[in-house]
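Of the protein chains in this complex, all but one are displayed in their positions.
Per-chain residue numbering starts at 1, and chain names A, B and C are given in the order in which the chains are listed.
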């Protein structure tokens, strides 16, 4: 576990670890379940040292059975606990799909039972993981009423959103991007804080084009914005942070201002979250639009393994730059 | 099993039954698996009499285990069989989600193994089924590259698309709408025919507004079109028929002509297929649009059970009429 | 063992109470079936006809604070947990006074205040959930237990396996009942599994199991009691297979032609109500008059329930939009 002195920089990964540690200290209802999270500290070492501190029941190594332990988390949550389960990789969440969509998502609507639980899902590519260790599964769950989805892009949000997720009375899937784990750092406040679920953030103000994005792609958008500034194109970058419920207000406000929009995500293009936001804009902000709504996303294939294939597959800064130029010229 | 004399009218349900029967006779690689499809003939009696005709191995009653029998279908398909599995209700497909999205959908991309199989999924509401017997799960699978999805709205398409699905070298999910089973009839050709996968159909030509829809909603759209004609509003109704791959050409052509579009589906609104099509239109037909792209869909909740709730939940003809009026006035 | 020999370990009042609930369950489900035939029911009807002893037996062995995660033939358990016949019928009619306020139907009854985890159609899905409830009790050092139930059919699903295994590894205070009525819908046992006793499933998990006569409420009760005691003492889960027979069709629209008539005839003789009456009579705990009196009481309660339900309001359309997300105050403290 990472303890941070005032002002010490922490990585995105350490921010997640800190949030878990602080919430477990603060609230004894919070406990962790997953594969290899105990003595081993998890595949990514997020819970390193936790079992020593909290014991083998609050940091509980499960059998290899995602449906079983997600189901168990639902049961414990309904009894008043606050379970946080770890998918070893987000990809394996497909094994627990039925429990998440049919049980966790619907219990409250059907019969009023709150299911306050969090599923941590290390997702995303750029790590040579291939088709089964790189997936972005958020699109599936976005289409299941009753779930909340968050996807932080910075250490600050990673910590604050995880705390908010743990304190939320609903099932929340927390998408943590593996590529960011050790690649970005930030100095975090020493006092307790949360980042509220349902609030997007304008990461960079701009006037010409809004880029609506989340997760690792936020950093690409910021890079592109920097590059485009030199060409006199001003990008506004909106980091959704919460994918469900969407912060329509912030998105709409941005697009009403710039009148042009690019959806950017690493998930497959067809049926991705960018499609929904584009549809909302086309329905509710049509009169403000001065050009087509462009989408930049991964193509509709599994995530390929080999380096040139994966590089081709993932959205790039140049894709954003090209799209912005096209739109600016519109 | 239903055998149709020349020109005899068959229901949507009988059309499905005929397609299965004819394909099983034509091609001995075709066989069926599912719960209670044998002596019982399936929950909806689609395979009534089949086991007598084809034996207990080609009409195979499985244990209650969707993941297991979908997995088995994948294995059999890779060995050159043409399995057709039945979900007793589409809702239970969540139990087989992992096999469908991770195994069936990705095998060919990953290592070149074709998986020619069909999953029949009786879906949709309006039958007092409640949250677990009324679902429209197509939105989830729409976001999984490697799957084909079809959803016929008429007996003709039901038969022709099922035959095409069985003959397709890929995993195809066949969404058959329960509400239509015994409610619509048609006289079908006596000779063998297929409805090609990937082709939408303009069900009714019109000039003012395009309604893009599929499944049971096609009939609502046609009703609305009839009603609106009296007001001088001309609706063009496009029946997608295939949900993946989408027939962009037909959709785009229609919208480029009418310049106004309504997406209509029974599935939940957020992240539904309507979102994707709206996004495509906003990206690729922006210059042709003369008004916002409206969406009519079920709200973002599970399907409620009680009659007034379900009626409120499902899209209605009046919703289409109202949307069309609004758009016409735009 | 003869039924009365077993049953003598049970207090007279307890046994009489179980008899009452057997009657109430039968009467209520028969009444719902009648309403169905009159076209008054929204959706399908699943009954526990012929199997009432199982849920009546296990639910009678529980304490107030315990939890059940029932399956679709556990009407007796609902009633014992305090769901009234009126609420059940209201649920079937889609009324706002049903436990799910019209959001869900028939046996999808859930109410945490009365210790009932709502059934999910997807069979076996609630078994992992039940282990999680038991885990919560273990984590907090509470001596509460969970009972869950599945059909023979449900034991073929992966979630059954994952739940059984987890419960055994962590010695959780949960009891798994299995209502082996020899069919899953139309599918006979031998097409579902290559074993004769579903109890053999438990061997894969190192979990102790019992096989009991599911039509003998006293036997079920005592078996539940043993397993509950063990669970409460921290000695882990038990799997209890109740041999029984589904006497109605799978649901009311199924005439169950696939079940051999002789099989039904044979089981008809083992009717749990008849069996309970025999036990009570042989023990000298009750006589025909008591039975008729209880039957009458059950009928009255059910009729009052019908009246309550029929007079209850339907929900209003826009209520469909409510309740997708929970508020903090709804979380169990």
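FYI, a contact is a pair of C-beta atoms (placed from the backbone, for glycine too) under 8 Å apart; a residue touches a chain by one contact, two chains touch by 3 or more.
Here the structure is a predicted model, which is why all the values come from computation and not from measurement.
J.: Can you list the shown chains that the absent chain is in touch with?
T.: Touch partners of the hidden chain, whole complex considered, are A, B, C.
J.: Which residue from A:29, A:82, A:120 or A:133 sits in contact with the chain not drawn here?
T.: A:133
J.: In the whole complex, not just what's shown, which of C:122, C:138 or C:157 touches the removed chain?
T.: Considering the complete complex, C:157 is the one touching the chain left out.
J.: Of the residues B:31, B:89 or B:175, I need the one that contacts the missing chain.
T.: Candidates B:31, B:89 or B:175; residue touching the omitted chain: B:31.
J.: In the complete complex, the non-displayed chain touches which residues of chain B?
T.: 31, 57-58, 60, 62-63, 65, 67-81, 83, 98-99, 102-103, 106-116, 145-146, 148, 169-170
J.: Could you list which residues of chain C touch the chain missing from the display?
T.: So the residues of chain C touching the missing chain come out as 156-162, 165, 168-169, 171, 190-195, 200-207.
J.: Provide the residue numbers of chain A that touch the chain removed from this figure.
T.: Interface with the chain not displayed, on the chain A side: 35-36, 38-40, 43, 61, 63-68, 91-92, 94-95, 128-133, 299-302, 304-313.
Note that only the chains that are shown with their structure count from here on.
J.: Please identify which chain has its centre, taken as the mean of its CA atoms, farthest from the centre of chain C.
T.: So the chain farthest away from chain C turns out to be A.
J.: Could you tell me the distance, in whole angstrom, between the mean C-alpha positions of chain B and chain C?
T.: Roughly 37 Å separates the two chain centres.
J.: Counting only Cα atoms for the centres, state how far chain A is from chain B in Å.
T.: 31
J.: Which chain B residues reach two or more other chains?
T.: Residue numbers touching two or more other chains: 91, 94-95, 131-132, 300-302.
J.: Give the residues of chain C that touch two or more other chains, as numbers and ranges in rising order.
T.: If we look for residues of chain C contacting two or more partner chains, we find 100, 103-104, 108, 120, 122, 158, 323-324.
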